[in-house]
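Step one of this worksheet: look at the structure below.
One protein chain omitted, others in place.
By written order: A and B. Residues from 1 in each chain.
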Amino acid sequence: MTFVNWFRRRLVVLAGLLTLGYLLLPVAVVALFSFNKPKGRFNYEWQEFSTDAWKDPCGVSGLCGSLSLSLRIALWATLGATVLGTMIAFALVRYRFRARGAVNSLVFLPMAMPEVVMAASLLTLFLNMGVRLGFWTILIAHVMFCLSFVVVAVKARVMSMDPRLEQAAQDLYAGPLQTFLRVTLPIAAPGIAAGALLAFALSFDDFIITNFTSGSTVTFPMFVWGSAQRGTPVQINVVGTAMFVVAVLLVLVSMAVGNRRKRQKA
Amino acid sequence: MKTTHGTNAHGGDVRLTGLGKTYGAFTAVHPLDLTVPEGSFFALLGASGCGKTTTLRMIAGLEEPTSGTVHLGDQDVTALPPYKRPVNTVFQSYALFPHLDVFENVAFGLRRRGIRNVKKQVGEMLELVQLGEQARKKPHRLSGGQQQRVAVARALINHPKVLLLDEPLGALDLKLRRRMQLELKRIQTEVGITFVHVTHDQEEAMTMADTVAVMNGGRVEQLGPPTELYENPRTTFVADFLGTSNFIEADVDTRSGDDLVLRAGGGKLVLPSARNSGPTAAGGKVLLGVRPEKISLVHADDAGRIPEGRNRITGRISDSSYLGVSTQFVVDSPVCTAFEVYVQNIDRDPRLVPGTEVVLHWNPAHTFGLDAAQSLPAGAVGPAGVETAAEEAA
Partner (left out) sequence: MATVTQPPPPAPTSAPAPQVKPARGRGRWTPYLLLLPGLLWLFVFFVLPVVYQASTSVQTGSLEQGYEVTWHFATYADALSAYWPQFVRSVLYAASATVLCLVLGYPLAYLIAFRAGRRRNLIMILVIAPFFAGFLIRTLAWKTILADGGPVVEVLNALHVLDVTSWLGWTAGDRVLATPLAVVCGLTYNFLPFMVLPLYTSLERIDPRLHEAANDLYARPATTFRRVTLPLSMPGVVSGTLLTFIPATGDYINADLLGSTDTRMIGNVIQTQFLRVLDYPTAAALSFILMAAILFAVTSYIRKSGTEDLV
């Protein structure tokens, strides 16, 4: 009886943790198989422990080149999408103007569209224009689909901001530019950072839109896709694991820093 | 509307026995014994963090006590979850269900108890709180006062043995708060249910409650009817939390009949023994208190006209402020700096300006004595959040 009660009270927690396990299982497998020494060309079955791939992550031709290309595209796409998206977000929250609703829907639409549709239609545009597919077409596409996500993230932050703060700044002799730089921007910064981070992650990991707009250029996800057809090198798992670990560490460090700052303030 | 439970005389009392709550090393409520008689309007009064809300939540079942029991009449409800207790709560800022309209909010408890035909009951209840017209509105479309009444109706419709109110008027502005105080009192008289009311507003507690328990640091400092708490506080905390008090440090000199004679500075002051909670033996240190409005103030030239048998102190006016109904003087005297005196603005004496020598006098029966071993509270007005209330009282 007590066990049944105990179980009932923790049912939600248990179910939630199971789901969390489901989310993390593949990452664990990826990490584990980064230490595998596969027999054939495919890294799907466990053979024996080896750190070969970790010692030589660039040992597969094309992998590190595609990785650096992806990083470059992601950085530029993040920059572009963050600047354009932040501007739109500020316009939407801080100003009343005609066609505000229409702008809102236009920003929302790319998120409500399957990627394959956006990818396919972009490709028809590029084909019709006779544009050569490659770095620039990928970048254009990435800025386009990351834009909306930045707008949403920044908008949420700016919307929760007390507009009286800006009025207070103006009351204290700050001109419009000063107000923006000294008050608005610092307060909106977490939202902008969140949007930028999201844009970076989306761009770096994007496959479908890149698949349509890359021509013969190979980004990292394209490289993984190609190797899934021809044979998966262990180094792919090394990169995946490393990215996961770096992301978690970055978050933990920034949280620790944030906590310390909070404590110092208190 | 009358509740039908409780066949014997004490059938509906709320009895807390050794009820305590600790969070790790922090003690929110020290083990507490308290009985709230059936049908009474009981207030738990104290500053934020004094343990009053925790006590209330333990009665509601929303907080599990670390020690002790809660009885409703003869029934021990300590182990019952909130949804099985015949107790309902009016939450701070109401906690109205935003997705349900007023009618459904009020009907919520009835429906959960499997009552089918709720229309008549809900209608009557909404009439009682004068919200019949608003039945189909969502809570966010109501004003603060209306929301408050929905919260009361939602709880009352269940005919609880006890209605718990957690700072129910905190979110309302002053005028509305006054009106709702009277309204709640009217409703309580009408339905006859026991109300336990948590508040930090001394005026609110005094206006509404039959009995007030003043809490501080997880303990009940003093319990009694409002007049008794105000007229004869037994701790400096109570003396300062309810209104304002002036304190004079004095030594017990002699006993004369029912009175104690004390020495302070050069003069003698009289204190009825019955109103002393400090030491009574000669040489004992007593903190002598008197309320600002009990004191009369005369120009030093008129000192001869003060009747015999009154406590008197000399001093010099250091500040005066005109408050409309009264004038508030601050008087420096050898026995107490910053003595506060409220004088009704009936016939204003134009000589009473700062710098004037004056004599303060009052009926010894208004004096109360406390144990001077208690430390004098830091501020003269009491804990944060009470200033406004004290000023309003003035």
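Please note the rule applied: a contact is a pair of C-beta atoms (placed from the backbone, for glycine too) under 8 Å apart; a residue touches a chain by one contact, two chains touch by 3 or more.
Predicted model, so just to flag it, every value in this text is computed and none were measured.
Across the interface with the omitted chain, chain A contributes residues 12-13, 15-20, 22-27, 29-30, 33, 44-45, 84-85, 87-88, 90-91, 93-97, 103-118, 120-125, 127-128, 140-141, 143-144, 147, 149, 151-153, 156, 159-160, 162-164, 176, 190-191, 193-195, 197-198, 201, 205, 207-208, 211-212, 220-221, 224-225, 228, 232, 236-237, 239-241, 243-244, 246-248, 250-252, 254-255, 258.
In the full complex, chain B contacts the hidden chain through residues 60-62, 81-84, 87-89, 91-93, 95-99, 108-109, 112-113, 154-155, 158.
Everything below uses one rule, namely that only the chains that are shown with their structure count from here on.
If you average the Cα atoms of chain A and of chain B, the two centres end up 56 Å apart.
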